[in-house]
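This structure is in structure tokens; I'll ask about it shortly.
All protein chains but one are shown at their positions in the complex.
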Amino acid sequence: MLRTEDNEYITRVGPGTPMGALLRQYWVPAMLSSELPRPDCPPVRVLLLGEKLIGFRDSGGRIGLLANLCPHRGASLFFGRNEGCGLRCVYHGWKFDVDGRCTDMPSEPPDSNFKDKVRARAYPCVERGGLVWAYLGPREALPPLPDLEATQLPDGEYTAIAYQRNCNWLQGMEGDIDTAHIGFLHFGSDQADDYLPGTFKYYALKDRAPRYAVLDTPYGAMYGAYRPAGPGQYYWRIAQFLFPFWTMPPTGLLGGHMVGRAWVPMDDEHMMMFMVVPAVNAEQRARLGSQGPKLPELLPNTTGWLGRFRLAACEDNDYLMDRDAQEQDEEYSGITGIHLQDQAITESMGPIFDRSQEHLGSSDAMVIRVRRLLLKAARALAADGTVPPGVDSPEAYRQRSGGVILDADADWVSATRSLREAYVSHPELDPAVVGGFV
Amino acid sequence: MLRTEDNEYITRVGPGTPMGALLRQYWVPAMLSSELPRPDCPPVRVLLLGEKLIGFRDSGGRIGLLANLCPHRGASLFFGRNEGCGLRCVYHGWKFDVDGRCTDMPSEPPDSNFKDKVRARAYPCVERGGLVWAYLGPREALPPLPDLEATQLPDGEYTAIAYQRNCNWLQGMEGDIDTAHIGFLHFGSDQADDYLPGTFKYYALKDRAPRYAVLDTPYGAMYGAYRPAGPGQYYWRIAQFLFPFWTMPPTGLLGGHMVGRAWVPMDDEHMMMFMVVPAVNAEQRARLGSQGPKLPELLPNTTGWLGRFRLAACEDNDYLMDRDAQEQDEEYSGITGIHLQDQAITESMGPIFDRSQEHLGSSDAMVIRVRRLLLKAARALAADGTVPPGVDSPEAYRQRSGGVILDADADWVSATRSLREAYVSHPELDPAVVGGFV
Partner (left out) sequence: MLRTEDNEYITRVGPGTPMGALLRQYWVPAMLSSELPRPDCPPVRVLLLGEKLIGFRDSGGRIGLLANLCPHRGASLFFGRNEGCGLRCVYHGWKFDVDGRCTDMPSEPPDSNFKDKVRARAYPCVERGGLVWAYLGPREALPPLPDLEATQLPDGEYTAIAYQRNCNWLQGMEGDIDTAHIGFLHFGSDQADDYLPGTFKYYALKDRAPRYAVLDTPYGAMYGAYRPAGPGQYYWRIAQFLFPFWTMPPTGLLGGHMVGRAWVPMDDEHMMMFMVVPAVNAEQRARLGSQGPKLPELLPNTTGWLGRFRLAACEDNDYLMDRDAQEQDEEYSGITGIHLQDQAITESMGPIFDRSQEHLGSSDAMVIRVRRLLLKAARALAADGTVPPGVDSPEAYRQRSGGVILDADADWVSATRSLREAYVSHPELDPAVVGGFV
């Protein structure tokens, strides 16, 4: 549990909050690149860390992210004209470039130099891995992007998706470093005996209450959840948390899979999950068959502040829960699909869950650890400007997660490191579709 | 009128409020039994006294009422699996019985005793008269249920209904102890001469401004509204208020009719009216014909917190008011049906009416009296734990209401008592359909 004041501290991320200051030290995924498909395309309303922003791609293809309201008299730049390397407010024609400079002010006399004194709030943006990354922080010299491998793949070799979730970002993120729920929320209706002995899933379902090892890392924390496998062996599920909101869930074989998930606050009660993974090619898809993940249905995007990447199944329709399927134990939760199950559960905790009401068990070790790290980093930043983990260490983000069978006396941490290195050296090993276990 | 602070005091009933503490001394109708039709049926979201609760019927048929959020990490138990004498959270499989005990905690190692240390907030429930009654109070040894006669009839001999109303509970309840509005809101377009001299309705419409007698009782208060009837006679309408929110409107002949209405706060701005009355059999229904009460149309229930027993006619559609019918004096209010008229008027006062703006007349004597009793009881409970009226006196609730013609010098109070006794002794007298006057 967290004391109520710590819960407030860790969940609130708007301008002026300590946790908001922490997140603003990092590059933050703001949009999918595909939301701005071409130069001078229509601007997009972007709600990010409690700030209303307008994203646009200028005539030169650069991304701008400006404060919603024109610095002149406050009209929304959403209605602006995206033209000639800038976004022009339609109220009085003032035009701003991606850096926030006012490059034209036609309502003032030609001899006025007022436009040199006016700037729109603008956040630097870059694109990589299908994401638009924004820096909302204080540095003049921008920090490097993190070396998240999935986001460093060549064009065409990755897939980037986004889902909106209607709750505080921490609820979403905590759900993704919580391996304990897999055997219940996602596979509670599956039985070990339905799977081949020796597979991850067989062991995972055989023992749904694994032990946990949790470890601080230079970039965040990692956990290993282990349970008996063959004689003298353990099945380990090993996963990463990377500052400030990245997770690498342990899909497939340890070290073989690249993935990055960012749990990005839109405001304190809404978040956007961005995920980048290697693209699945046709051959892989054929091999996966019906084992592939069931992606939730999205509503068409609207132009509203909360109109992007909304799930069709939602609180209002009880996530299309099927009580019969639940009662007959066809589907433990009655809700279909892993992502939707997570969405339902974390949203059901309310917009901002009050963690002072919790009762944490041994399976919550990773959640506890990550909260402490976040609080500690935010407090250190607030106290004396301590640069939080990872900001200046892009290479620290070269991590992978996954499952592995290890001898009882093996070191799970070095196994994690060396298996990643093995797969980096031998990319011809295609683990993307091996595991078949989320 | 009430001072603003008294109005706040008497209307707010959430956890920690003095009036909320008063209500929590009593058994409170929470649901209709029919909302949980069978063992292990789907759970129901129940909003009660400002608390979000999940109602369920376990495998043994017992009713549970648990706090919405799982004590572990706060997932909603609404999505829970109702199975094996307990409700199991689908996040990590923790299972709770109707008493809130954690009976299974499969995400922790088998040797853990953590489950013995965790309890879900659970409120005891019983069923009687078609209602699920919950006790949200502090006593270990539960108080008795009140002897409300309508709720003590054998199965099949009563009818229990519920209507949600979008306003504070006190507005609803006050409307039901206010006999003065009958001749206006409900029968303002009726004329005495349309009725046979000698009937209740004839007298009621002949004189719409009766005098009032109001009396404290051991269980609350009763009023008699009287106006001239035949020579040397008065027509009395006598009705009951019973702590903390029960009313017995004066339908039909005094003493002959059993009814109980509870005005139960869902939260401070929504309430549920529960009513239990003897069932009307086919013969009675035939006799009543079109004189029977017009029940309001309900929308289908949803699973939402405010989704139960909503009226189709509501504020958004002006309660389907017919201005022409009003203007041509076919229907005084233009709104059809007694219950809907009451719903419209009490909701029109706003979510929580500010009683400091009132101007009370002599017809408001009962309303004034009941407010004083409620405030006094809440203050005494807050001051020194004084047990409020009726909590330990179930027999005090054996009361009836109704209309009667009495000689000018008759004692209305003893008439009320003795007429009830007469009907209790002679149930073959069927007064249920005699009065024809609400």
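So that you can tell them apart, the chains are marked A and B in the order they are listed, and the count of residues begins at 1 in each.
As a working rule, a residue touches a chain if its C-beta (ideal position, glycine included) is under 8 Å from a C-beta of that chain, and two chains touch if they have at least 3 such contacts.
Since the structure is predicted, the reported quantities are computational estimates derived from the model, not experimental observations.
The chain omitted from view is touched by exactly one of A:His72, A:Arg208 or A:His339, namely A:His72. Only one of B:Ala122, B:Met222 or B:Met321 touches the absent chain when the whole complex is considered: B:Met321. Across the entire complex, the residue among B:Leu49, B:Met105, B:Met273 or B:Ile335 in touch with the chain not shown is B:Ile335. In the full complex, chain B touches the omitted chain through residues 174, 178, 180-181, 183-185, 188, 208-209, 211, 316, 318, 321, 323, 326-327, 332-335, 341, 344-346, 348-350, 353-355, 357-364, 367.
Within the complete assembly, residues 40, 42, 69, 71-76, 78-79, 81-83, 90-93, 105-110, 112, 114, 117-118, 303-304 of chain A touch the chain that is not shown.
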